[in-house]
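Removed: one protein chain of the complex. Kept in place: all other protein chains.
Showing subunit A:
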Amino acid sequence: MQSIMLRLRQNSLFNVYVNHAEWYPSPANLNYFWGFGSIALGVLVSQIVSGVLLAMHYNANINLAFNDVEHIMRDVVGGDGLRYLHANGASMFFISVYVHIGRGLFYGSYFYPRITLWYSGVILFFLMMAAGFLGYVLPWGQMSFWGATVITNFFSAIPVVGGAIVEWLWGGFSVDQPTLNRFFSLHFLIPFLLAGVAIIHIALLHEHGSNNPLGINENIKKIPFLTYYGIKDLFGIMLFIVFFVYFLVNCPNLLGHADNYIEALPLVTPAHIVPEWYFLPFYAILRTIPDKLGGVIAMVVAILILLSLPFLDTSKIRSGLFKPLHFINFILFICVTLCLGWLGQSVVEFPFSNLSEVVTILYFFYFISHFRLTTQYVK
């Protein structure tokens, strides 16, 4: 028996497990914020499994899609739980990933030598947003239809070729059957791309190892991933599942929009078109700029500006624990993002539009302030 185990462990595939999970050297002082990477991976797996099961009962047809979702909710055994698991799973994925990004921002996980790791994370974030948006269209409710119309229209802001690109995305002259069909196809594809990039993300992480709360080189003292971080992450995952299940049982529609239980009506525009909650901060930035192209650029830059952090941040110290000004700045940034999210679902009038101008500037200020401003008083 022992010799079989020994031979198995020498197998090259098993080696990946031994080197990258079982004996993977981790810093000894990681706190629970580091567990949100594992939680996000867990939610991704849950999303893929529940999504494949849902796809077995779904037709991407404008006349059937809404009824199929109701068929899943009413007639498929356990279908209501499955669908709520998938719909709220997207929110849970974004919650865990936002905490994950926030941890990276605060503890300086974007500094050299983890720049490529940070960049792969931004790609993951973009793919997630694409998957989330495409998935929201599939139930073919009012918000699905009008959200798809608004968001695909962003591309019409591109000069000269914008209109042609939008028609190419739609496969016609409005959001219609070809759009729903291709969105379903892409919504099935993107999670697997996401899983692939997540593997690259982990490979890049394991090149230099995890950052840690102190932000110092810990190569002198590392501990094996299993069982130490295995059990620590498992504890975090269990607590997160309790939070998730509580949500599923008591308020499965809290994060959705009531209008999405009305079947899509191309001739009736809802009073307020709002995207899912996880896009709201960026939606607020988009609406702040009075020019359409300018708004789209500002919204994309609001995410792409994450890429500039490794170069904008001139600090010699990695961790936010030792930079009091950065600490304050970070807490302010979280408040600003939450405020933007709340402004994103408010109507565009006084005082919200005026407030969102100020708050959008504050959002970008966080990133720019890393260039010398919050770092020079550290010494």
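Please note the rule applied: a contact is a pair of C-beta atoms (placed from the backbone, for glycine too) under 8 Å apart; a residue touches a chain by one contact, two chains touch by 3 or more; residues count from 1.
The rule is simple: contacts and distances are computed from a predicted model.
Chosen from "Putative mago-nashi", "small monomeric GTPase", "Os03g0833700 protein" or "Cytochrome c domain-containing protein", the protein name that UniProt gives for the omitted chain reads "Cytochrome c domain-containing protein".
Contact with the omitted chain, checked across A:I199, A:I231, A:L304 or A:I368, is made by A:I231. The residue from A:V45, A:A203, A:V245 or A:L304 that touches the chain not shown here is A:V245. One chain of the complex is left out; on subunit A, the residues touching it are 28, 67, 70, 73-74, 80-81, 84, 223, 227-228, 231-232, 234-235, 238-239, 241-242, 245-246, 248-250, 253, 258-259, 261-262, 271, 324, 327-328, 331-332, 335-336, 339, 342, 346-347, 349, 351-352, 355.
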